[in-house]
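Dropping the structure in here first, questions after.
Every protein chain except one is present and positioned as in the full complex.
On to chain A.
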Amino acid sequence: MSSTPTSVQPTGQSGESKKEGTSTEHINLKVVGSDHNEMFFKIKRTTQLKKLMDAFCERQGKAFNSLRFLYDGERVQPHNTPLELEMEDGDAIDVMVEQTGGCIQCC
């Protein structure tokens, strides 16, 4: 499947955040869907990742509670920030769909 890089700034505050004058205030994160689809986001290190999750769900037309966001295999909670999780520029967040199982339907 082809990937469509998009750049969004969920904070919507890119213009006003020049105070510290550093380019490290924002980072670029790659969100990888369960079918390998990739979407790119630019986000402030101190912004809660809920913004990114909401934006991803909206673009994909998915319900928030059906998806699980993982950073290096660990569940990302909506209140986590890139700073808190020590994310680096270019890092990936995996999006997985909740899985269930009880028995084999057919084999």
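Note that in this section a residue touches a chain if its C-beta (ideal position, glycine included) is under 8 Å from a C-beta of that chain, and two chains touch if they have at least 3 such contacts; residues count from 1.
Keep in mind that, in the parts below, contacts and distances are computed from a predicted model.
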Tell me the UniProt protein name of the chain this structure doesn't show, selecting from "Blast:28S ribosomal protein S35, mitochondrial", "MIF4G domain-containing protein", "Ras-related protein Rab-14" or "Ubiquitin-like protease family profile domain-containing protein". "Ubiquitin-like protease family profile domain-containing protein"
Chain not shown, touching residues in chain A: 32, 34-36, 68, 70, 72-77, 94, 96, 98-105, 107
